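Of the protein chains in this complex, one is absent; all others appear in place.
Labels A and B are assigned to the chains in the order they are written; within every chain, residues are numbered from 1.
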Amino acid sequence: MLHTVNKSPFQTRTLESCLRHALPGSAVLLIEDGVYAAMQGTPIADKVRAAMEQVRFYVLGPDLEARGMDGDKVIEGIEIVDYGGFVDLTIEYGTVQSWL
Amino acid sequence: MSEVTGGVEMEEETGGTVKKFMFVNRKAPYGTIYALEALEVVLISAAFDQDVSLVFLDDGVYQLKKGQHTKAVDMKNFSPTYRALEGYDIDKLYVEKESLEQRGLTPDDLVVDVQVLSADEISKLMAEQDVVLSF
Partner (left out) sequence: MKFGILVNEGPFQHQASDTAYHFVKAALEKGHEVHRVFFYHDGVNNSNKLSEPQQDDRNIVQRWSKLAQEHGIDLVVCVAAALRRGIKDEILAPGFRISGLGQLVESGIQADRLVVFGD
């Protein structure tokens, strides 16, 4: 299963809800304002790192770039993908749940 | 029937396929229209004979709160509709235990009989679905 999160973790608890329901072996893709959760050096980063022990994380590169967020400062282990990569993830991981 | 289903001739177009559809309700009623319009899709889905379940998470549990009176805000009180779902053969209503507890609610506070499941149980159910619709 692929989970997408499009909200900033500093604004809503959507990411937390997602992480509570992402089973081991599933994946989380951060898009739109959700990409801020992918950055190092925030209190959220520790939660994301903990979740990454069981769940793969991806972040949408075009949304990072649009927001001036540096790909080099993305948490190590989170893979940056483009829209084509987003499409591939939906195929690889099956049913998509968008945490809106 | 075709008016209800949007002109879809079901036998022809869907070939008797039965998929697992889950509607994930995470938003409170009235503040935004998502809960009401989600319910409209749920009702239509009943006409397609699919395996439909509804999950109420986070603020979505407030959709089911008893005692909604919307007269003073002049909006349609759609909470009785959840009780009518059974008549459409939609009887898989799941509420997340953690979301209820966080909000100080119990199943007695809800307008309809639901199954209360843990986050873990809901996660497993979600992972079994073919289609997850969230609004």
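The rule is simple: contacts are C-beta pairs under 8 Å (C-beta built on N, C-alpha and C of every residue); 3 or more make two chains touch, one makes a residue touch a chain.
Since this is a predicted model, take the numbers as computed values, not measurements.
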item: Touching residue (missing chain; options A:E16, A:E32 or A:E79); value: A:E32
item: Candidates B:Y34, B:F56 or B:Y94 - the one touching the absent chain; value: B:Y34
item: Missing-partner contacts on chain A, residue numbers; value: 6, 31-32, 62, 82-84, 86-88, 90-91, 94-96, 98, 100
item: Interface with the unshown chain - residue positions in chain B; value: 3-8, 10, 13-14, 17, 19, 21, 33-34, 37, 40-41, 44-45, 47-48, 50, 130-135
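Everything below uses one rule, namely that only the chains that are shown with their structure count from here on.
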item: Residue ranges of chain B touching chain A (in the complex, touch as defined); value: 24, 26, 57-58, 98, 119, 122-124, 126-127, 129-132, 134-135
item: Residues on chain A engaged by chain B in the complex (per definition of touch); value: 1, 13, 17, 20-23, 26, 95-100
